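Take a look at the following structure, please.
The complex appears here minus one protein chain, its other protein chains still in place.
Right, chain A next:
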């Protein structure tokens, strides 16, 4: 094993770039090399929907400043693809011909957008058909949205809905075509899916459910009578999309089609090197390839147990554990799986979902608490087992999301008052703030520890104004916030007196 060589990270996306910064947070010495297929600084994929919505410029979502690498002695090979791993020699070969030895190789190659086998997508996508995965995709969509009028988003999962919302916000007429019976079926139950459809329709987004795209309609794309040459494989073909055909025979006109049909782990390099690959590169709880102890994998290209995680939070947890292990900062660190929480990033659509949301209240062993107000676009549901939160949906109004995510993350026991899980501020009975209903022993002026009884005594001795009470008891002379309460008590005492008279 090549112990003198350092850590080589292949992939500089959300997982790889995070690992590199976590490594340097712990260890300024260990040699680190990172390969990134994209030449630009790593960026935050979570913020792509902001770019699409126009809330951020493409150059404003970076995660590591370009100058950071040199300042932290990281050898950054950006814009350089890795072609091959020689596991016997512990060397990676890059497209620029460089051979880089490694002590530890970390694969963080991520995933690529899945393009479904729709007729018409065979030899490169027609112009106007795009995936939503990278910053370049995002730029292309923004550019296309400038002239397009009708958009079809194929896929009603998280990314598809974010794309649809972004396009609707840019003034396009948008239809989401979704194969399953309700939107975001992996995260939501049918009830929430239904409310989401209503919410989206108010934003000008139609949803076609149980709908299967069978073909793309295209026309020859001629600009000024000359076919436009296509520099890239996708979305720049010689023909231009004009619509999609659905299995039921209907056709939807579209001059922009976004394919949001999920992703596939990028495992070509690993597979070619002979590593065990199921859906992702199979790793253990030290994120080590089960085939080769010198190779680790994190992020969307890796598979822990049966799960390939597609969200950022698990990738960052993996990066943290791996940095602890590789630098020796915490050799006992282990990755044991992540709890996944989904938040939709779409303006005017508040949605949080986590865990097992599909249970009904007649399922044995679970307790379901829910509230739905489809008219106002609100749907809330929590699923409880053994006094622990195992699933939740908050749609439309998410002010308890902070509480729920933490209860879910920690598998913490739940508050006795289940309602507080759905609605903020609906706690237990609150102590009466009305001075009239207070017992005599209750403190009115906290600053000077004056009880209602003492104010009553003071009134009985002739005090009739808040200033009189202040002279007699000091009530109201601290922060002054009880002055209204003092006046309320005096007024009430006056009233009672005149009632008796």
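Quick notes on this one:
Keep in mind that, in the parts below, a contact is a pair of C-beta atoms (placed from the backbone, for glycine too) under 8 Å apart; a residue touches a chain by one contact, two chains touch by 3 or more; residues count from 1.
By definition in this document, contacts and distances are computed from a predicted model.
Among the names given as "ATP-binding cassette domain-containing protein", "4Fe-4S dicluster domain-containing protein", "Nitrite reductase" or "Spermidine/putrescine transport system permease protein", UniProt records the absent chain under the name "Nitrite reductase". Within the full complex, the residue among A:131, A:352, A:422 or A:490 touching the omitted chain is A:352.
For the options A:30, A:46 or A:263, the residue in contact with the chain missing from this view is A:46.
Of the options A:139, A:170, A:212 or A:343, the residue whose C-beta touches the omitted chain is A:343. For the options A:12, A:33, A:218 or A:400, the residue in contact with the chain missing from this view is A:400. Mapped onto chain A, contacts with the missing chain fall at residues 43-44, 46-47, 50, 55-56, 60-65, 312-313, 341, 343, 345, 350, 352, 397-403, 405-406, 409-410, 412-413, 415-417, 424, 427-428, 446-449, 466-467, 470-471, 474, 476-481, 483.
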